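A single protein chain has been omitted; all remaining protein chains appear in their positions.
Chain lettering (A, B, C and D) follows the sequence in which the chains are written, and residue indices restart at 1 in each chain.
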Amino acid sequence: MNFPILSYMIFIPFVGIIAVLLLKKEQVQAIRWASALFSFIPLVLSFFLLAHYDSSTSTMQFVEKHNWIPSLGVTYFLGADGLSVPMLFLTALLSFLSVIASFNINFRVKEYFAFFLLLEVGMMGVFAALDFFLFYIFWEVMLVPMYFLIGIWGGPRKEYAAIKFFLYTLFGSVFMLIGILALYFTSQPHTLDMMQLISQAPLLGRGFQLIVFVAFFLAFAIKVPVFPFHTWLPDAHVEAPTAVSVILAGILLKMGTYGLLRVSLPMFPKAALYYALPLALLALINIVYGALVCMAQKDLKKMVAYSSVSHMGYCILGISALTVTGVSGCVFQMFSHGLITGALFLLVGVLYDRAHTRDIDAFGGLWAKIPVYTGVMTLFCLGSLGLPGLSGFISEFMVFIGSFPVFKVIVALAVLGVVITAAYFLRMIQKMFLGTFNTKWEALTEISGRELFTVVPLAVLMIGVGVYPSPLADMIKATLENIVHLVTG
Amino acid sequence: MLPYSWIIPCFPLLSFALIIFFTIKKPKLSSQISIGAVALSFIFSLIVLVSVLGNPVTSEFKFNWLDLPGFKVDAGMLIDPLTSVMLMVVTIVSMLVQIYSVGYMADDPRFARYFSFLSLFTFSMLGLVLSNSFFEIFIFWELVGLTSYLLIGFWFEKKTASDAGKKAFITTRTGDLAFLVGIFLLTTTVGTVNFQEAFHQVESGAISSGLLTLSAILIFGGAVGKSAQFPLHVWLPDAMEGPTPVSALIHAATMVAAGVYLVARLMSIYALSVPASLVVAIIGAFTAFLAASIALVQNDIKRVLAYSTISQLGYMIMALGLGGYTAGTFHLMTHASFKALLFLGAGSVIHAMHTNDIWEMGGLYVKMRTTAITFILGSLSLAGIFPLSGFWSKDEILLLAWNKNPIFAIVGMAVAFMTAFYMFRLCFIAFYGKARDQHKFDHAHESPKVMTVPLVILAFLSIFAGWVGIPWLSKGYSSFVYHHEVHHLEPNFILMIVATLVALSGIYLAYVIYYKKTISAEGLKNKFAPIHKLLYNKYYFDELYNAIIIRPIFKLADFLFKKFDQGVIDWLVNAAGNFTVFLSWFWELFDTYIVDGAVNGVGYVVRGTGAVIRRVQTGQLQNYAFIIFFGIVLIILLKVF
Amino acid sequence: MYFISIFPEIFLFLWAILIFVIDFFLKEDKRKNLGYLSLLGILITLVLLFFSAQEDMFGGAYSHDSLSLFFKIVFLLSAFLAILVSIDYVAKFRSFKGEFFGLILFSTVGMMLLSSARELIFLYVSLELVTIPLYVLAAYLKPDRKSAEAGLKYMLLGAISSAILLYGISLIYGVTGTTFLHEIMTMLIRDFLHNGLIGPGLYLSFIFFIAGFGFKLALVPFHMWAPDVYEGAPTPITAFLSVGSKAAGLVAFLRVFFEPFSVYSLAWVTIVAVLAALSMIIGNIIALLQTNIKRMLAYSSIAQVGYILVGLVAISGRGVSSVAFYTLAYLFANLGAFVVAIAFELQTGSSEIKDYSGLSRTSPSLSLLMTIFLLSLVGIPPLAGFVGKYFLFAAAIEKRLIWLVVIAVLTSVISLYYYVGVIREMYFNKKEGGEKIFLPFAIKLALLICIIGVILVGLFPNPFLNLASQAAMVFRY
Amino acid sequence: MTLYHFLSLSALLFCIGIFGVLTRRNAIGILMAIELLFNAVNINFVAFARFINPQGLTGQIFTIFVITVAAAEAAVGLALIILIYRQHKGVEVDKINIMKW
Partner (left out) sequence: MNLENGIQTAIFYILSALIVGSAFMVVSLKNIFHSALFLVLCFFSIAGIYILLSAEFVAAVQVLIYVGAITVLLIFAIMLTAQLYSPSIRQSNEQVIPGLIIVGTLLIVTLSVLRRTSWRISTQGIEGQTIVSIGKFLLTTYILPFEVVSLVLIAALIGAIIIARKE
C-alpha cells in the first residue's frame, strides 16, 4: 500500500506536540484533550495496520524508503513485520491509555503532554525504523522526554532517578553507536539498511560478530534490563509518575528484547549461537533473582518494578533458546507483559492518588471497601503470576516449552520463578485486600470511570490473548521462523 | 450428542459471568442462576453417560488452538467412560452442595459472590475432566487451584482463612512445578501435548524408560499437590477454614480427587513404568496410614474429616499405583458421595452449634435426627460396612492389593481399622452421650429442609452408589470403566469377611472407649503421651516446612535485596569513597550528595579525579606556562628519543 | 564574473577601517548602531566570498579553495553572531564601543587570511592578526579585574606559544630552506623517498608546531589559558574565541599538517591522537565540577576540540570533511548556548549556573532553546551535534581507531552529566522571584539563527556535508 | 664556525628565555623573557638564511616580520600590564589569580 501509514503513526503525535505548544498554559482541558486526540489517531491507524498486515510472509510491509543523507548512506526507511506490528499496536494503545491516565496531572500540564507525545514519537519510530541511523535517532530521542518526565513530575528522589536513567541508557546506546559504525564499514557495499545487513550477516567473521554482538548487547541489556544492569529500573519506575512508569515498563523494556530479535540474532548468528548459554544463565538469574527481590519489597510500586525484571527474564530465556516456540514465547511475553505490567502500574497509581502511600503493610482488607478495584487488581496480579487462561501463562508456557529441549536444567530451575511469583503476588493481595479492614482507609473511594476505562482494554486483551492466542501467533510466526532460520540455518 | 458436550462446562461459566457482571447485588437470583446452570450441566452429563454406556468407546473432539513449530495445541474434549462417570460425580455433588449452600450461607453478605465462585469452580472442574491434552488439563488444573484459593479465603477477614488460602495455592503450585517440568519432559520428547497421541507414542516406545519414569514421577508430583498426598498434604487441613460446603465440594469430593483422576487418566504411562507406579503406590499407602493415624486424635470435626479424606485419597492413589484403574476410580466415585455427605453433615452440625470442637458437642442425636442418621450412614459407608458403597469399593482395592502385594493389603487393613475407629469416635462423641456445652446444646436445632434434603440424597447415594460395582454383576462398573482390557477380579470372601471384621472391631473399640467409657480415653492418652503428642501435632510437618523452606526463602529474598542490591553497590561506593580519600586533601569530594549504585560509584571516582586535576588550574599564569613546556618536553622525550 | 580571490578580505578590512572612522563622528550612545553596520559588512563579505574566484595568488602564498571557503563561512558566521550579541552587550563598556566591532572585524580578517595562508611567514603574520585584537578584546571590560587578568594571561601565554611556533617554523625552514608549503612538501617528499625515516630536527619542529597550534585550539596540555580567559573575557568575545579562533587554529593545523607534513603523518598522528584523548577526558572531567557557565563551556570546548581531532587523526577525506562539518555543527550549538548565557547575563548580571534555576518557569522558550543547544553539544539526535559526532566517529572507526572512539563515547556520556546539570537547574528547581528574561531584537535574531542551524544541520545535513567533503578534497591522502 | 654554533646559541638563548618566563614574578620581566625567545628564533632564522638558502634570504625577511610583530605584541602587552597595574597596584603575576579551577 502506498499510503505511508507508518510515517503518519510516528509523526501525528509530533503534530500533537506543536498543537499543545500552541495552546495556552491555562487551557488545561484543551491541552489534555488535544493530546488524547493526537495519541488516539495512531491507535486507530494501528488497527489498520493489524487489519492490512499479511501474516503469510516474513517480508517487510508498509515499507517507505527515501534517500536522506546519501553521503552517510542514510535512508529514511520504515517498515513493519510480524515482530514490529504487535509492538506498534501495543505502543499506540499504551500511549493513548497513559495519556488518559495522565489527566490527573495538574502541574505544568503543557510541558508534560508535550514531552509525553515526543516520547510516543520516539517509541513508534524505534519499532518502525529499518535504517540503523534512523533507529538510533529514535532510540535516543526517547531518552530526553523520559528524563524530563521523571525529573519534573516524579517522586521524591526524581532527579536522581532521572539522571541515573539517562546516564545508564546513554552509556549503553553509545556502544550501540560504535557497533552500528562497525557494521557499516564491514558491510560491502557500506550500508545502514538493516535488511541488507541481515542479508550480509553470513559474511561477517566470527570474531567480529562476537565483539560487535557485545557492543549491541550492552545497549539492549540495559534497556531490558538484564541482571547486572538492572539497578536503574527500580529507581526510575518507582520515582516516575504513573503514566510514565506504564510506558517504561510497557514499551521501553521491550525495546531491549526487540533490539535483540531485530538486530542481534539475525545480524550476528554465530555470536547468537555462541552466547546462547550465557544469555540463558543471565535470564535465569533475572527470573529467580527478580522474583526473590520482589518478596522483600514493602513498596507496592517497587515490587511491580522488580517483577518486570523477573518477567523480562522469560523473554531473554525464550530468545536464548533460538527455537521458534521460544522466540514466539518471548514476543508473547513482551506483548502480555506490556499489557499486564502497564495495567498494574496504572492501578498502583490509582491507589496512590487516593492513599498517598504505597506501603503494602499500610493497607488491609480493602476488598470490603473497594471490591471493584480489588477485583481488577487481583485479575492482573493473577495474569502476572501466570494464571492459565490469561496471556501471561501462555507466553511463559511457550517460553518454557520452547527452551526446555535446549536448556533442560535451566528451565527446570526457572520454573521456580513461577512459584515465587505466585508467592509474592498472593502475599501482596493478602496484605492489602484481605484480612481485617484497616479503618484508616474509611475515606478510600472506588476506582473512577476514567481510571477503569484505562485498564479495561488491557484486561480484555489479556484474557483474549490468553484464551485464544493463535491470531497473535499466526501474525508473528512467519517472521520469527525466518529469524530463527537465519540464526540456526 | 457427544460432540456438543462442550456445552456442559459452559453453563457454569455463563452463570459465573452473569453473576459477576450483573446480579452481584441480587443474592437470591444469583443462587438460582448458579444452581440452574449446574442442573443443566447435570442433565447433559446424564445424557453423555447414557450415550457412552450405549457404546463405551473413547471419542475425542478437537480443533486447532495454537500452531507453532514444536508446539501444536488442539483444544478439545476427550470423552470415555471415566470422563462420563467423573462428569456425573462432579455435577451431582456440585449441584447438591450448591442447594445446601443456599441454606448454609443464607445470611452471608457476599452470598452472590460465593455462588459465582462455585460456578467458576464447577466450570473449571468440568473442563479438567473433559481435557484432551496435557496443556489443557494443566490450564484447568490451575483454575481449580485458583477457585479453591478464592473459596478457602472466602472469609478473608479471618487471617487464618486468607493464610490458609495462600498456603493451599502455593503448596499445590509447588507440586505443579514438578507437574509442569514433567509435562515439558514428556511432551518435548514425544513431540505432542495431546493425550491420545502421547500415549500412542509412549506405547510405541518413542521415549526411553528412564525418561518415562522420570516424567511420570514428576507429573505425579502434581497429583501429590492437588490430592494432598505426603509430603504436600499440609494444606488440606488448613483449607477447612473455608465454608463447610466448599470443603465438601472441593476438598472432599471433586478437586482433591483431581490428582487421582490425573493418575488414572495417564494410566497407560504409569502402566509402562514399573518404578513410577511403585512410587505412586508407596506414596499412596504411606499417606493413607499417616493421615489416618493423625485423624485418630484430632478434635476439630472438620479436621478429622480432612485427614480422613487425605487417607482415603491415599487409598485410591495406592490402588492406581497397583494398577487398579477400576478399583481406584470406583473408590473415587463412592468416596465422593459419602465424604460429601459427611462434610455436609458436619456442616449442618456446625451450623447448629457454631463450633468445630467435638468436645463441645454431644447428644445431638435427639436434637437433629436427620443429620445424625445420615452422618452415621456416611460413617458406616466410609468404614466399609456391608453392604454400603464404601464396602464394595474398599473391598475391591484390598482384593487388588492382596493379589498384587499383600503388604499393601495389610496396610490397607490397618487404615481401614483406624478409619472405622476415628469415624465412630466422632459419631459417639458428637451425637451420643450428654451435652457437654449446655448453652450451645440448647440453641442447637435441625437444619432447614434445603440443607437436609441434599443430605438425604447423598445418604441414599452412599448406600447404593457402590452397588454398580458388586463383583457378581456381569455388566458392573468394572466392565464399564477399565484400562485396556477388563480384568475382573474373583471376589474373595475371606478377605471381605476379614475386612468387615476389622472395621467392626474399630467401631467396637470406639464404642467401648467413647460410649461405654469402660476404657478411659485420658488413660490411653497419658499412657501413649509421646505418640499422642506426635499425632496431635500432625507429625510437626508445618513446623518442619516453615523451618526448612519458607523462612529460608524469605531470608534469601531479604538478603538479595538488602545485602546485594544495596550492599554490593555500597561496596562500590565505599571503594570510590576510599579512592577519593586516598586522592585528596580536597573537600569537594565529600560535598557530593549521598549515593548508591555502581554508576554513582564511578561518578564519584570521576568527580574525584576531576577535583584533583582541576587543582592544576591554579590561576597562576606561570604554572600554565610550566605545564605547556612540561608537555612539550614530555612529548619530545617520548617520541624523539 | 569573479572578483580576485582575496577581494573579500580586502573589503572587510576596509569596512573595519570605515567603522573606526565613523566611530569618531558618532556620539557615544549612537555607537552601538555601528554593530549593525559591521553586520552589513559581514553579509556583503559573505556574498563576495561566493563571487570570488578560487585560485592561487602571490606565488602560492595565498590560495582560496574550497577548504578556505568553508572555514571563511564559519568565521564570518561566528563573527556575525558575536557582533550580533555584542550590540546590546557594548552597553557595559564606558567607551570605545565602536572599536569593539572594528577589532572583531580585524580578527575575522586575520582568520580569513589564515585559512588561505599557504606560506609560513604569511601564516604567522595572519595568525598574529587573529590574536592581537583578541588580546585587546579579552581585556575590554576594563574596570573588571577578571577581564584584565584574562587579557594579560591570554597575551603573555599567546606570545609564548607563538614563540614556540616560530621556533618550529625556523626548524622547518632550516630543514627545507623554504617557507612555501608546497615547496616544503616537495622537499619532504624527496627526503622521504631518499631516507624513509624522519629526521630528528623535523620531528622537533612537528612537536613545536603541534604545541603552537595546540595553544590556539586549547588542546591539553596547552589548554590552561582557556578557562580563565573564557571566564574573564566579555561573553561575546568568549563565544567568538570558543568558535572563531579555534576554527582558525584548526584550519592552520590542517593546512600545515595535511599538506607538507602528511608525508610523515605516522610520526605525528599518534601524538595528536593521544592529546585528543587527553583533551576529551580532562576537559569533560573538570567541567563536571564547574559552577560558572562560561567556565563550564570553556572546559566543554576543550573537550569538543578533542572530538574534532578524533576525526582529524583518521587521516582521510572522510576525516577532514567530518572535522569541517563538526566545526559547523559545534558553531551553532556552542554559540547558541553562549547567546543564552549572554541574554541571561545582560539581565541578571550573573553567569553562575545555580542562578539559572527555575528559568523554565519564567522564560520557557529561552530555556527550551538552551536545552536544545546543550543536548546538541552532548550529541543527542536528531540535532547537529549528533550528526557531527556520528560523522567523526565514522571516520575514526573506518581507520580502526576503536580505542579513541571508545574514549570519545564514554567521555561524551560523562559530558551529559554537566550539560544536563544546567537543564536540571532550569527545569527541576524553582526559584522565587525569578523574572522573565527580556530578549532584545539582536539576541532574538542570534538565537533564531543558532536554533535553525542546529536543527537544519541535524535533520538535513546533506548540503553542508557536500560542502565539507569538497573542502576535504583540497588535500591528497 | 658552523651552523651548529649559531643554533646552539639560539637554543641556549631560547632556554634562558623560557627560564625567565617560568620564574619572573614581574609581568614586565616575563615580557622581556618573551623578547628573548623571539630573538633566539631570529638567530635561528638568520643563521639558516646564511647557511641553508643564501640566495633566498627568506630567513632574514622572516626575522624582520618577527621583529615587527614582536614590537606590536610588546605594545599591547605593556598596555595590558599598565592596566593591571592600575587595578592591582602591582604587576606580580602570581598575585593575579582571581580566576582558577
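Note that a residue touches a chain if its C-beta (ideal position, glycine included) is under 8 Å from a C-beta of that chain, and two chains touch if they have at least 3 such contacts.
Since we're looking at a predicted model, the values are computed, not measured.
For the chain that is not shown, the touched chains among those present are B, C, D, taking the whole complex. In the full complex, chain B contacts the hidden chain through residues 622-623, 626, 629-630, 632-633, 636-637, 640-641. For chain C, the residues touching the chain absent from view are 13, 20, 57-59, 61-62, 94-96, 99, 102-103, 106, 109-110, 113, 119, 121-122, 124-126, 128-129, 132-133, 135-136, 139-140, 142-143, 151, 174-175, 177, 199-204. On the side of chain D, touch with the chain left out of the figure occurs at residues 1, 3-9, 11-20, 22-26, 28-29, 31-33, 35-36, 39, 42-43, 46-47, 49-55, 57-58, 60-61, 63-65, 67-76, 78-83, 85-86, 90-92, 94.
In the analysis below, only the chains that are shown with their structure count from here on.
Separating the CA-averaged centres of chain B and chain D is a span of 96 Å. Chain B and chain C have Cα centroids separated by 77 Å.
Multi-chain contact residues of chain D (touching two or more other chains) are listed as 21, 30, 93, 96-101.
The residues of chain A that reach two or more other chains are 167, listed in rising order. Across the complex, chain C meets chain A through its residues 360, 364, 375, 380-382, 386-387, 390-391, 393-394, 397-398, 402, 405-406, 409-410, 412-413, 416-417, 420, 424, 427-428, 461-462, 465-466, 469.
Touching chain C in their complex are the following residues of chain A: 68-72, 111, 133, 136-137, 140-141, 143-144, 147-148, 151-152, 158-159, 163, 166-167, 170-171, 174-175, 177-178, 181-182, 184-185. Here chain B touches chain C in the complex through residues 588, 603, 606-607, 609-611, 613-614, 616-617, 619, 621, 623-625, 627-628, 630-632, 635-636, 639-640, going by the rule given at the top.
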